[in-house]
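Structure in structure tokens, see below.
In this view, the complex is presented without one of its protein chains, the others remaining in place.
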Amino acid sequence: MSTTDIEAPPGKRAVRVGHAAPPLMQTEEHHLCPGCGHPVGVRMILEVLEELGVVDRSICVAGHGCYATFTATIDIETILTLHGRAPATATGVKRMLPDSIVWTMQGDGDMVSEGLAEIMHTAARGERLTAILLNNGVFGDTGGQMTAMSVVGQRTKNTLEGRDPGNHGFPIPVADIISRFPGAAFVARGSVHNAAEATKTKRLIRRAFEHQIAGSGFAFVEVLTMCPTGWFVPTAGGPDYLSTALEPVYPLGILREVER
Amino acid sequence: MAMKLLEGSEAMAEAAIAAGLRFYSGYPMSPSTNLLEAMANKVPQSGGVCINADTEIEGIMMALGAAATGNRAATGSTGGGCALMQEAIAEAAISETPLVVFTIGRAQQDYRQATKGGGWGDYNTIVLAPKDVPEAVEHVQTLFHLADKYRCVGILLADNIIARTQVSVDVAPMTFGPLPDKEEWKLDGSSSGTGKAKFHWSWGVGKYNTRKPGGVNGHWNRVADKFRHIAETETRWEEAYCEDAELVVVAFGTAGKFVEYVVSEMREAGTKVGYFRPITLWPFPGEALARATAGARRVAVFELNAGQMIEDVTRFVDRGKVSAIGGISSDEDGLNIGRMMAAGEVRRRIADALKEVQQ
Partner (left out) sequence: MIAPDARGTISIDAARCKGCELCIPACPPGVLRMSNQRNEKGFLVPEVLEGCTGCTACQLVCPDYVFEVFQFRKIKAEG
């Protein structure tokens, strides 16, 4: 917080609260679509890293999706690794640098469609890292195709009539599966579709990093984010689509937590 | 000298540790399984980490992550498993991540995969093919050095015989020249928050504050230039009796050792035959091969596959004088290098090739 030259009422001063752009960004510009939820999730990660004072030992391992645009702008050491393989790459990093704070950033297409094996085994091994899933239920980067987490009935460019379980199967609730793993110390699901849920989600992300700092095991936060472009809804309709289509399939809350 | 009786896989694991290996991750597949077992036993004892990966892809991606921290890392499998690693090998090569990959091949049907690769992009991998366990011990250490020197991927192409033969061998740490400092690129988190956080990516473009002027084309061209340089400077081979040979036999790896033995014997008997053994399969020692075979009337390629290295041989030697005298030579279990790999059989095939010369 800092005093500014913003005009204030008599006898008062204007105090800046938070930052327009999150900390640790080399530029606040990004080319993601209007109404995208990913930048909101990325903001929280960066704020948490700063608040926990772990920036100078923090390493991000990112997969491929729209969020990967931030790999070039976050002021965090980053490996932009192969599609789906971030948890494996992060395992190698963390095992070599046990005192570092290693976190992965993946989308549902990257983590659950392409890289289900990596996330499952990394969680099962109880790797002491923090995995963030930005789940918008669609391949946004390629223009709106079905992922393993697209919900039943969801219209995508390759499920034009909606995801039909008879043909395309059912979505994979990855966090729920991981929450059964003894190696997982913390598993939670949040959302950024309104300010209240975003505030809660930041707390979940903070907890996930606190578990890594404590070394208690694998920490996982799924963040539901809006993709109005890939959902074919107006930007302002993104939060509503999220809460009516995604949230019933992926309920919010803490799914597992062990003692730190 | 400290000779120890070791299985080839154990010797290669000890050589890797002698070279400073800190991380190994692998997935079982015969005949590379013994190497994984040896690493799992020996690497943790040396203070390093060995993880049993759950797929070959996971194995190499873990190793890539470990290598990105500046530590020496490796993975390994056999041809089928290494096929799964191809995308990652390309990624490591183009992101300039030093990595060693053990390909414990089945027969010699991994030549094309190891030397040409199946990954995306303009990259190569340095491939060393030892003829026996003592040479593998040297090659493993050399590969770690070359991988660091050039920030590239080094592949050790061995086989069932090397991996599973017990020999008395001295795994002495080798010394090499100085290496470039890794500080510029290795990750440890310390550059986070400085405004110049490091960025490890196969596009090599830097972050917003550290953009490389040439962009992605600049990076990929620089990487390609590096491989051209390696191709010009790092070829290795062994040759003998080629000066006056009417027939030069070309073979690599264990097959090269058999050819060396048989040709030496035939020489003693007065036959004008020589041998040439590429040690680096990539870069292929083509110019040396052209020189060594310039005076020969025929060049015979003995390789245990349907004809893979011969594609490289004929890039440098007139196709008209090259013949294939090897072939697919598998056991019923598909692992070993088969019945063709017997000195008598090798001798018969070379003698047949000589008959063509004398016709």
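First chain written, first letter: the chains are A and B, and each begins at residue 1.
Methods note: a contact is a pair of C-beta atoms (placed from the backbone, for glycine too) under 8 Å apart; a residue touches a chain by one contact, two chains touch by 3 or more.
Quick caveat: nothing in here was measured; it's all calculated off a predicted structure.
Within the whole complex, touches from the chain that is not shown fall on A. Summary of contacts with the chain left out: across A:Arg43, A:Arg163 or A:His211, the touching residue is A:Arg43. Although one chain is not displayed, its contacts with subunit A can still be listed: residues 4, 6-22, 28-30, 32-40, 43, 192, 194-195, 198-199, 226, 228, 235-236, 238-239.
Criterion: only the chains that are shown with their structure count from here on.
Distance between chain centres (mean CA atoms), subunit A to subunit B: 40 Å.
Residues 24, 26-27, 55-59, 61, 71-82, 85, 88-97, 100-101, 117-118, 121, 125 of subunit A are the ones touching subunit B in the complex. The residues of subunit B lying in touch with subunit A in their complex are 22-23, 25, 49, 51, 53-55, 57-59, 61-69, 71, 73, 87-88, 91, 187-203, 205-209.
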